[in-house]
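Structure in structure tokens, see below.
Removed: one protein chain of the complex. Kept in place: all other protein chains.
Let's look at chain A:
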Amino acid sequence: MEASLRAQRTAALLIFAFLSLLAVSSSAAQEIQILNAERRIDLSSQIAIVFLTLKVENTGKAAASEVLLSFPPTEADHLAEVKAQAASGKKRKKTHVPLDVKPTDVPDAPKGAKCFRIALLNPLSPGETSTIEVLYMLTHSMEPFPAEISQSEPQLVYYRDSAYILSPYRIKQQTTFIKTPSTNVLSFSRVEPTNRAGMELKYGPYEDRPAYSFSPVLVHFENNNPFAVVEELVREVEISHWGNLQITEHYTLAHGGAKLKGVFSRVDYQSRPGASGVSSFKNLLARLPARVHSVYYRDEIGNISSSRLRTDSRKSELEIEPRYPLFGGWKSTFVIGYGLPLEDFLFESTDGKRYLNFTFGCPLSGTVVDKLTVKVVLPEGSKDPSAVVPFPVEQHMETKYSYLDVVGRPVLVLEKKNVVPEHNTLFQVYYSFNPVFMLAEPLMLVSTVFFLFAACVAYLHIDVSIRKR
């Protein structure tokens, strides 16, 4: 039902695209054409990873300083990350230079399409060509069908895309490769020429497609990889200038795949591990920084005993099992906390400010985070916090009161939706801090004890009786 509806919608979009193409073909931005485009879509995990190699030519008269990318509305919502780099040189000596990608609005784009602007390093002079490599990731782009499966069935998913690359430019030649996790592909749309060999589907090559060409394709295949979705993750990074960095991560984990229909039988699950519950998962791996200490793994009703920590000098790996194996639609919540030595992450910048250098994303490998909140709790008394994050995030400030705080600690809150492992990059939080504030709490305690004793001494020396003895 929904599938056909969607097909209708995309068909409508297609017609619209052609109409709009006629209208805009004369505009100045169109003076670029793509000579060759190759798209490789990797569907072997729950994240669709797409490598796009574009060979761009400037056909106009003026130099072009930017290249536009566009995504259909179905993908636009699921787009987690877009990266671009310029490739130059031959195969062996290829050099890659990352390019700046920014979302933009193109007035003549089809309705709902989302466009990105890739700023080129050197403007492309007329007649010149350049190769751009684009990497983008789509989350929740595989739809389980059937939406409910029993324990013994494998998980089948739909993947929807277009046979032609949606582009604001004319594409001379294009090919799309789709890699599936297994050879079990139930069906796929054909837009000739279409080939299937083993785990790979090949659409194309298609010659000379106009701008905003669109031809919906649907692939139905088996994907038993764990669809581990962290619906919400709150990471709290607390800086203590006494030498510790305390991380607390609150997870709301769900299995985003096909829902479990009917019964869960432990007998089947335990006696036939290969055949029963293949799409379920029972453990996850968290990659933590090296020198991690006092790790805990618990939920609101206590410690969860099924975890293992492996540490070496370069990294730590925490293997965790939720309390129960997660089947489609099941949820679980838990907290991971650990401490880290501060000197590995806190540095002093040249202007006297301090900065924290820490990873942004979710340490659980292979998971998608729908909503990530990173809270950096700065020490009491620190001022002017500012964050440097390599991708757009929402920011605001909070105040947190912790151990014996008087004025509270400033908390810098960074929020981002749709986070994939690619976002596990470093970010920096700069702030200024006067070390005198470190002494505030010890002095407070000492003076309290002092006054307590002073009061005792005073009490013992004062005679409060009304009558003299």
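Assume contacts are C-beta pairs under 8 Å (C-beta built on N, C-alpha and C of every residue); 3 or more make two chains touch, one makes a residue touch a chain; residues count from 1.
Everything that follows uses one rule, which is that contacts and distances are computed from a predicted model.
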Chain not displayed: protein name in its UniProt record ("Proteasome subunit beta", "GPI-anchor transamidase", "dolichyl-diphosphooligosaccharide--protein glycotransferase" or "Complex I assembly factor ACAD9, mitochondrial"): "dolichyl-diphosphooligosaccharide--protein glycotransferase"
Residue of A:Ser402, A:Thr425 or A:Ser447 in touch with the missing chain, whole complex considered: A:Ser402
Hidden partner chain, touching residue among A:Ala197, A:Val267, A:Met397 or A:Ile466: A:Val267
Selected residue (touches chain absent from view) among A:Arg190, A:Lys331 or A:Lys417: A:Lys331
Contact partner of the left-out chain, one of A:Gly274, A:Gly302 or A:Pro392: A:Gly302
Contacts of chain A with the absent chain, listed as residue ranges: 262-267, 270-271, 299, 301-306, 323-324, 329-333, 401-406, 459-460, 469
